[in-house]
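Below is one structure, written out as structure tokens; the observations come after it.
The other protein chains are all here in position, but one chain of the complex has been omitted.
Letters are used for the chains, namely A and B, taken in the order the chains are written, and counting of residues starts over at 1 for each.
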Amino acid sequence: MKKFVLRRFAQMIFVWILVSIFSFSIVYFAPGDPLYIYMTPGATGHKMTDEELDRMRESLGLNGNVVEQYMSWAGKAARGNLGISINNKRPVLDQILEKLPCTAGLMGASLVLSLVLAIPLGLIAGTHKNKLADNIISGLTYLGISVPAFWLGIMMIIVFSMTFKLLPGSGMRTIGVNSAWDVIQHGIMPALVLSLNNMAVFVRYIRSNTIVQLEEEYVLTAVSKGAGKKRIMYGHVLKNCMLPVITSVGSRLGTLVTGSFIIESVFAWPGLGTLGMSAINNRDYPMIMGITMFSCTMLLLGNFLADILYGFADPRIKQGKE
Amino acid sequence: MEKFLEVKNLRVSYHSYAGEVQSVRGVSFSIDAGQSVAIVGESGCGKSVTAKTIMGLIQTPPGEIKEGSQILFEGRDILSQTPEQWQEYRGKDCAIIFQDALAALNPTMTIGNQVAEKLLIHTSMSRAEAWEEAGRLLKLVGIPNPEKRMKQYPHEFSGGQRQRIMIAIALACQPRLLIADEPTTALDVTIQADIIDLLKDIQKEFGMAVIMITHDLGIVANIAKKIIVMYAGKVVETGSSQDIFYRPRHPYTKALLRAVPRLDTEEEQSLESIEGTPPNMIDPPAGCAFSTRCAQCMRICQKSEPPMFEFEDGHTAQCWLYHPMAAQGNEE
Partner (left out) sequence: MAKLLTPLNQAALKAEDFSKIERENKEISVRYDRGFFHHVKKALGENKIAAVCLVILCVIITGALMAPLSSVDPDYMDVMNKMAGPSREHWFGTDELGRDSFTRALYGSRVSLLVGFATMVVSVTAGTCVGAVSGYAGGKTDMILMRIVDMFQSVPSLLMIIVIFSFVPNNMVTLVLMLALFSWTGVARIVRAQTLTLKERDFVIAAKTLGVSHVKIILKHIIPNMTTQIIVAASLSIAGAILDESALSYLGYGVALPKASWGSMLQNAQQYILYDPLLALIPGMFILLTVLCFNILGDALQYALDPRLHK
């Protein structure tokens, strides 16, 4: 088990380095001097002197060749210094951490929602293979994986916010109102829309897992012991078909991050996605890098934790066999 | 006298992509209490399906137990049991051991729990009592140091040990019938003998009836009192092991015996394989199913089902060769 954890950890670090090189080089090759906006008297009304520009370059690690720049950036990033946003001159990390609760809340709510609904639905579909309940559930999962989430969001805004005025269609808070209930009301639609795709994927996964497990021979052994349906389901099949779901949750985190960027933009949810979009529009490269690295780190950590959790739950891996 | 187990005209089919596979086509036999019986035949001859039907493990669909089939266990027809009666019967009256013990054990449940589970289902034992009893059973089947090993998972045991665990599970609640479905096929030859010896010992100790399903005539010789030979979903010959080994009557049984290496004969004997392949069970041939591979095939064999002949007490075979009219042309 220790070896397993160490190996997964080393893999994670390796992927993290690859990610940082990849995203750094993309941003590096992006054209235009990121300090362009400071060279001309723009909105700030202040034209920087060459000396000031040099100091700014230095502080952003923009001097030297690619490798030097990367090393300087990565060294700082590893210590949690993601640099200063060009746009408003505040530390990137502070701004990310400010917005994080909004995005994390949205993603967490949608992940919980998708699992809470997917587990029973997947089990029902799997145990009633090709019967009416399975056909209905499976049909709905096709819709779930096929619908463009942002379009569904728009449609829901039209129906629930504009036509029936049941739920607020944008933002996270009503101005002047400061209650949890208000935030929840704002969050219902984005969380639901964001969860649909993952929910459909989980249902399909759990369904096929259940079908496979029910055909395993150990189920026959349990039957021949005289175990009833409930005992077979809850005592034997459930654990074996839920175990791999842990890793599948880890592998869906990427979709969750990308999905939340789009959904935030549909519902004007003030999270990391919105921050990222405005950073792109403003060519705020430290911010883009910061958000990219931050979400990658979260993703890799999530994946790593899911694998470790799976390792602990499955005796075959726990004892070092794979 | 009432028989312990009586299978009457059992017919089982599977509905598959290619059509209806008639796995078992009218099998009848009976077993006395405490008797050990072997069902022998090539793979696909319906012996496993027969065993699973006795255990009530045929999934319907795709399987189908045909109208008119009967299995009497101590006089009561088990095929007409309610699901609750089935649960009561499985494990308590009748137990089964499968070929692949690794697949047959739940990979994420400790061995102790898997043995104890059966005791919890059928007896009023507490968890602790069941756990203790499970330890006793594991020791009985030859798992050393059971207290420690009960907390381990199936992948931590060797193939032979896993089969011993399966036997321990089967023994729990002391069923009167034990079905062993190819229990040694997946094991090394040296371990095969150990498992057979263990089965023999517990059969003697507990006095249970054992049905041994196998394709290997060699291993049944010293365990089974009675042998049932099956071919293409039918019983072709039944008899005591003496009858089958020394006085085989059906051409298929003879061919099977010629394919087993023997140490007990002085004369030089070459091993022979049986030519051809078993018939397609979606569309089985009319008449005798073995006729397509039989060296002594007659016209009638391809037309009508052979009748049953009795040779000694309890030694029967279904073959046209023993009809008086055939004897003239086919002197042996």
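In the analysis below, a contact is a pair of C-beta atoms (placed from the backbone, for glycine too) under 8 Å apart; a residue touches a chain by one contact, two chains touch by 3 or more.
It should be emphasised that the depicted structure is a prediction, and the values quoted were computed from it without experimental measurement.
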Of the residues A:Val147, A:Ile188, A:Ile211 or A:Leu238, which one touches the chain left out of the display?
A:Val147
Sole contact to the chain not displayed, among A:Ala77, A:Leu194 or A:Val257
A:Val257
Out of B:Ala128, B:Leu271 or B:Met325, which residue would touch the omitted chain in the full complex?
B:Met325
Determine and list the chain A residues touching the chain excluded from the picture.
11, 14-15, 18-19, 22-23, 26-27, 29-31, 142-143, 145-152, 154-155, 157-158, 162, 251, 254, 257-258, 261-262, 265, 276-277, 280, 283, 288, 291-292, 295-296, 299-300, 303
In the full complex, chain B touches the hidden chain through residues 16-18, 249, 280, 296-300, 302-303, 307-311, 316, 320, 322-326, 328-330
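Here is the rule we go by: only the chains that are shown with their structure count from here on.
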The distance between the C-alpha centres of chain A and chain B, rounded to whole Å, is 54
Would you pull the chain B residues touching chain A in the complex into a rising list?
55-57, 87-92, 95-96, 98, 100, 103-109, 114, 117-118, 121-122, 153, 155-156, 166, 169
Report the residues of chain A in contact with chain B in the complex, numbered from low to high.
216-218, 220-228, 231, 235-236, 239-240, 243, 314-316, 319, 321
